[in-house]
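Written below as structure tokens is the structure these notes are about.
One protein chain omitted, others in place.
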Amino acid sequence: MSESLLEAWNRPPTIEVDGEGELLEVAMGPHHPSTHGVFRMDVVLDGERVIKLKPVFGYLHRNHEQIGQTVGYLQMMPYTDRLDYFCSLTNNWAYALAVEKLVGQAVPERAEYIRVILAELTRIQNHASTIGFLTQEMGASGTPLMYAFREREKILDLFESLTGSRMMCNYMRFGGCRVDMTEAHLNAARKIVTGLPRFIDEFENLLTSNEILMARSQGMGVLKPDLAVNAGITGPMLRASGVNYDIRKVDHYGIYDRFSFRVPLGEHGDIYDRYMVRVLEMRESLKILEQALKDIPAGPFIDPKAKIRGFKPKPGEAYGRIEAPKGELGFYLISDGGTSPYRFRIRPPSFINLTVLEDMCIGQNVADVVVVFGSVDIVLGEVDR
Amino acid sequence: MKTVEEIKTAIETAVSGAQLEIVPNGSPSAEHSLLVDAAHAFAAAKFLRDDAELKLDFLSNVTGVDWLDKETTEKVKVTRPVEKEVNGVKTMVDETVEETKKTVTPGYLEAVYHLYSMAKKHGPVILRMRTGNRSDKVELPSLTPIWRAAEFQEREVFDLFGIIFTGHPDLRRILMWDGFKDYPMRRDYVDPDDYEYEPTAHDDVLKRAQAHLAATTTEAAQ
Amino acid sequence: MPPMTSSPYFSLAILFFGALGFGLAPLGLAWLWAHTFAPPKPNAIKNAIYECGLESKGDAWVQFRSGYYLYAIIFLIFDVETVFLLPFAVAFTGLTAGACLAMLVFVLLLVEGLAWAWAKGVLTWQ
Partner (left out) sequence: MGLGERSFDVAVDPELKIELGKQGIFVTTIQELYNWGRKSSVWPMQFGLACCAIEMIATTMARYDLARFGAEVFRPSPRQADLMIVSGTVTKKMAPQVVRLYNQMAEPRYVIAMGACAISGGPFKQGYNVLKGIDRYIPVDVHIPGCPPRPEALLQAFMTLQKKIDEQSLTGENRPRYLNVDAPGEFPVPEQGEHDLVPASNPNVWTVPVVIR
């Protein structure tokens, strides 16, 4: 990478204004219908065009990391549900993976299968909700969101009967899961999985060839592949720019190697590609689910000798990461031999995916900023931690 | 992928004068990290990104860690000449005396970078940088010009730990409000007391509740 | 002077005042209700400009780009045109060929104005 590349994509492009009209400073502030929660963008406008856009964070900074350093390892598990409150099971899995790496804990076969099944179900309901919110920001006030939430309710029913809570599952433990997935749960999961392809087809018929969606999203918020890599973008946003990097295939964590599934890639890196990548990822998750539900083995759902409560890992550190629906979610734990980690760090995919928000929005109209922001798919609990 | 030792030698050859040190990692994950001195950190990082064989083009995670001053007391045998009465004659006899020696190793702030390669699909290489001490020498070179991913994360480390990243394009507080003065994630930070109420109060919440009770009763007494 | 009730516009007047009353009566009732029951309690924060929960800095009355005025002027073409086309469309069946020709000339004149503006590139937003 040449020297010039160092500066080229380091700063967002600036537009020189020919001084005709005055610039209007607007705060699309913490309380704004389009910001998925309490996120603020200070936008400088020249009429309708965006000249500068400065994101402001911290309105939901709930101090996960400081609490993580005071409470024990196990007591931190319910807090991980509240990080990305759409996908509590993948958060649990990432934290469990990090601690298992820290203490060198093995996970039995059945627990791995249960983890894959629940993670892929979480991915499907997250992508469906994201597309629902994205189209709502494009003006389809609520109809696609109703479809997405109708499917999400079915999946949440399964989570509730299995883990006891709809959104805050607190299900994984270091070395397996808290409760076994009985045959009834597996049949419920099979019923959901058989119903989902019809839902995705219905969703695609409603949205994919819709002119308004195409007009509002094709060519908008384009993200170049090398800027995406350098800015640490991960998840569907990165793959929509054409970079083939899916941690399920790179790190080979869990038992993803046993399932045959493809990683969808986009070409232009615009909003329509991000929408398509999420729809195709839902279909790939379905394939994984079918294979996992078919050959889930019997056996212990947790390693009987696993130490769960009040254990003291040897001094050392570990960084465990998984492919969360929003990108690479990682937990970095430094232990000094105590019952709670010395340093508890969360690598938030949504927070880092917002690094290039300004690059994508400059020069577009204000209405498109809302759609570009929706396509990044962030959750404030994880952004501000 | 190269092991940490090979990467260490590779950096030393590429960046002349860089003092590197391997920090062992006690956990079974055995991801040892490379401690780089602040002066050559920028050049070493740029080498790691541009090297054809490593190509670490993806900075996944930037973490701030606060290591407090450590007081280590150990028993040490010291031989010291002592005045002794030996059968009526004062002679200097050196005698081994057991003493507890308190050594205070100064604390420091640390920035940990996790590097991966999206091109070659390998990693992680963990890079560590340490500041002089925890009070005045807290500058570290910013790696944002090399990896744009570090921009927000370094601002967060500055906001919560107080490490000043020189060369960062826009170093402001990111999570706390701008008027906030102290660095909340440091180990010695005491958060303000605002009537945290707990029906079954314990340890510091109980102490604060008793302090409030005492304050209100004395107020009532006046 | 014929009695007022027999003139053709009388029913129109009743209709008009009826509509007006239907519109204003609830507003009047609401104003009366609020006036008697709910005392007004304005304060500085309540009357401040709402900007997403923050204090709004700067002023919104800024000078916009000139491109916007051109858009407004071109909108005028369509607006005026439809105003004139309305009576024409209503009485269209009973008109002679000459009236149609006159209206055609009128429409073409305006379309020619639009074509000139389009050619000058006013419509394309840079």
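Just a few scattered comments:
Note that the chains are named A, B and C in the order they appear, and that numbering of residues resets to 1 at the start of each chain.
What we mean here is this: a residue touches a chain if its C-beta (ideal position, glycine included) is under 8 Å from a C-beta of that chain, and two chains touch if they have at least 3 such contacts.
Predicted, not measured: the structure shown is a model, and the values here were computed from it.
Looking at the complete complex, one finds that the omitted chain is in touch with A, B, C. Of the listed residues B:64, B:141 or B:184, the one in contact with the hidden chain in the full complex is B:184.
When the missing chain is restored to the complex, the residue among A:61, A:216 or A:343 that touches it is A:61. Here the missing chain is touched by one residue of A:14, A:70, A:161 or A:208, and it is A:70. Residues of chain B that touch the chain left out of view are 175-177, 179-182, 184, 189, 191-192, 194-199, 201, 209, 212, 216.
Mapped onto chain C, the footprint of the missing chain covers residues 36-39, 41-46, 48, 50, 52-55. The chain not displayed touches chain A at residues 29-33, 37-38, 58-63, 66-67, 70, 78-79, 82, 85-86, 145-146, 149-150, 152-153, 156, 166-168, 380-381, 384.
Keep this in mind: only the chains that are shown with their structure count from here on.
Centre-to-centre spacing of chain A and chain C amounts to 47 Å, using the average Cα coordinate of each chain. If you average the CA atoms of chain A and of chain B, the two centres end up 30 Å from each other.
Looking at chain A, no residue sits in touch with two or more other chains. Annotation for chain B: no residues touch 2 or more other chains.
Residues 25-29, 31, 33, 49-50, 57-61, 63, 65, 112, 114, 118, 121, 124, 126, 144-153, 160, 169, 173-177, 184-185 of chain B are the ones touching chain A in the complex.
Interface residues of chain A facing chain C in the complex, by the touch rule stated above, are 20-32, 40, 46-47. Chain A meets chain B in the complex at residues 1, 6-7, 9-11, 57-58, 61, 63, 65-66, 101-104, 227, 229-234, 243, 245, 250, 313-319, 321, 328, 330, 332, 334-335, 342-343, 345, 347, 351-352, 354-356, 384-385.
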